[in-house]
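First up is the structure itself, then whatever we jot down about it.
Missing here: one protein chain of the complex. Every other protein chain is in place.
The first chain written gets the first letter, and so on, giving A, B and C; residue counts start at 1 in each chain.
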Amino acid sequence: MKLSNLLVLATDRQADRIVPPTGYTVRLTLFTAASLAFLAVFALALSLATSRVATQWSDALARSSTIRISAPQDQMAAQVAAVESILQTTPGISEFRVLSNEEQAALLEPWLGAGIPIDALPVPALIEVIEAGDGFAAEGLRLRLEAEAPDAVLDDHTRWRQPLVEAAGGLRLLGLLSLLLIGCATAAMITLAAQAALAANKQVIEVLRLVGARDSYIAGAFMRRFTNRAALGATVGAAAGVIAITLLPGTRTSESFLTDLSFEGLGWITPIFVPPVVAVLALLATRHAAARVLKGLP
Amino acid sequence: MKLSNLLVLATDRQADRIVPPTGYTVRLTLFTAASLAFLAVFALALSLATSRVATQWSDALARSSTIRISAPQDQMAAQVAAVESILQTTPGISEFRVLSNEEQAALLEPWLGAGIPIDALPVPALIEVIEAGDGFAAEGLRLRLEAEAPDAVLDDHTRWRQPLVEAAGGLRLLGLLSLLLIGCATAAMITLAAQAALAANKQVIEVLRLVGARDSYIAGAFMRRFTNRAALGATVGAAAGVIAITLLPGTRTSESFLTDLSFEGLGWITPIFVPPVVAVLALLATRHAAARVLKGLP
Amino acid sequence: MIELDNVAYSYGNGPALLSDVSLKLAPGSFHFLTGPSGAGKTTLLKLCYKDLQPTLGHVRFFGVDGPELSRDAVASLRLKIGVVHQDCQFLDHLSVAENIALPLTVSGRPISASDLDDLLGWVGLSDQAMQYPQELSGGERQRAALARAVMTAPDIILADEPTGNVDWDMSLRLLSLLVELNKMGKTVLIATHDLSLIRASKSQVSTRVLRITGGRLTLAGADL
Partner (left out) sequence: MIELDNVAYSYGNGPALLSDVSLKLAPGSFHFLTGPSGAGKTTLLKLCYKDLQPTLGHVRFFGVDGPELSRDAVASLRLKIGVVHQDCQFLDHLSVAENIALPLTVSGRPISASDLDDLLGWVGLSDQAMQYPQELSGGERQRAALARAVMTAPDIILADEPTGNVDWDMSLRLLSLLVELNKMGKTVLIATHDLSLIRASKSQVSTRVLRITGGRLTLAGADL
């Protein structure tokens, strides 16, 4: 798109009267833009929410690992110390701590009942490891543990995590897919609305061309009108979408974050981009449709 | 809608020539119907998938409970037998079984490590209970257990289950919401397309009225044309939607059912209902729009 | 068959364009309607085929007062009144022949190919029958509009400037078609500004010449 096409938007408002001001083509453009902006905001929210969920899941699952040391009672303290010193020198670990007896009892409660004499049991020591940054290299850590604390077992939860990470990836895909679909539908509908509008105004264009208007003058007037209308419609639609999302029944609880569509943080800014995108689409579509109608006129 | 309106669809094909056969209004109707049917099929699939997921989660989670008996060693056998006889007479239970030592060891492994001497531990007995039908009344069972096996504790997993059930309900809501939104957009766009089409053909309608055509004749011809076009577009769109869903990257694994959009079983039939619904919408919208244009003509 | 009884008409809230107009189109009569451009000829004709409702007074169609006609009755009425509109409008996607036969099509009546051919020949459009309306010249459109108006063999023919865009020979030819129909008992009303056409008709048929001036309908004298 040439810059002149954008500049034309700012100038020569007087010429706009040559485009019929009302009628169903304007309503069509307005409404199409509005409803698709509304859907786009929803899709955007869905996409952001699924992406957020996916990230949270992967993070939460990937960030904690457990090292279990089932050493004989007399070697226990030495091996725990060895593991601790290994962990201290392993990059990608933000913190680790040995679980207390109470914590271990709580973990075992569903299977062993409350009030088990944890001290009397030959329970292994459990060390919870929280990753930092990109995490640590599990294989490297395993090898070092094997060498220095033979009874320590690293459980990085891969087995439990895999399906959930897959599900999270799938969710993310689903969100992007919705956004893509709505985007395509928007583009197509706006194009079609522009074509319909220009076709409905074919006679106006004919008369203008016959009385000596230049192509750029005619196309410019139509582009301004329909781009403005599309931008207006999209703004209303996007605003309605944001309001609707805000008013959605608050399913927000710490556990059911999956179903929470509302925007978060910088996410609130994204709907602002919907109207300009729709407007640029309308601009291009109108320009194309106008060029096509004009080409048919001598 | 009167029956005569549907009957008119089957008769008098000859009159259809009075409606301009081509042009952008027809393309508009076709494309609007097609793209919205496509989106509707997606929303339908999403809605069915989320509903399925929600049901599966609730089911899977609700159907298994555990009874833990931490009785002194000598009372253990008696209490287990008592619990078994209670369970046998409790309605809503499909099966139950006492977990073997190996199974219990497997459950404890993440915390206690492999090869623990399970026999030497004062571990409680675990009975897994699978519900049937609508399930059992947890409170009643609890009271009976308290009376006859004081050391038995019923854990119906409510604590773990609640957030997931909530999430499933939220998912279901999200699916229905998408379907509703697309449905509203479809209705609005079809109405608008019909209005645009009728407005574009205002002159045709004027001429017809002036040469002596009855309202029902004019409206009938337009209704047939646009209903057919909408049905055709919706069929193509729905078919494309089904194909697209079938071709979606197969994320189908037993664990990631969440992200699987494809239809299942009777679900495959539902997209068939999209074109008729769109057609009926188009019929009503065209009838309304035609009546409005005709009312303005003497 | 069409009676205007003390009719007045004004567009919107404007001044009365027509007032105190009384007119009776008796069966078999032949009228000319004349008056300067903008006098209200087209408006009067529109009142006669119920395209406009009078502001005051009554218009009776075959004895029935206008407002008492249902919408379907108006449709049937339009089949009994053939109108040549000043801005002859056609369906652009149908051929000239199909457009001329349109009143028969919409009323579900059979179309006689030989009648259609005869009519096309009379108005000189045999060669243009398969063209589309937008491919016609100005005069050809007017002739097609006249053909469409008489296609249903209506009881009354209202023609608004049917010769405005055709040459003199063709004007006489169209006039004689209308005279012919009048002799078969049809009622004819022609709005025109072409006084020579009125003069030319004098030898063929007995006519009444009406004139609109200053919103009043008067009978023009022998000064034509």
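Keep in mind that, in the parts below, contacts are C-beta pairs under 8 Å (C-beta built on N, C-alpha and C of every residue); 3 or more make two chains touch, one makes a residue touch a chain.
Nothing here was measured: the structure is a model prediction, and the numbers come from that model.
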Omitted chain - touching chains that are shown: A, C
Selected from C:20, C:72, C:115 or C:135 as touching the chain missing from the view: C:135
Residues of subunit C (touch criterion as defined above) contacting the omitted chain: 11, 35-38, 41-42, 86-87, 124, 128, 135, 137-140, 143, 160-161, 164-170, 193, 195-196
Where the missing chain touches subunit A, by residue: 14-15, 17-18, 20-22, 203-204, 206-215, 217, 298
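FYI, only the chains that are shown with their structure count from here on.
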Intersection of contact partners for subunit A and subunit C: B
Central chain (by mean CA position): B
Inter-centroid spacing, subunit C versus subunit B (mean Cα positions, whole Å): 63
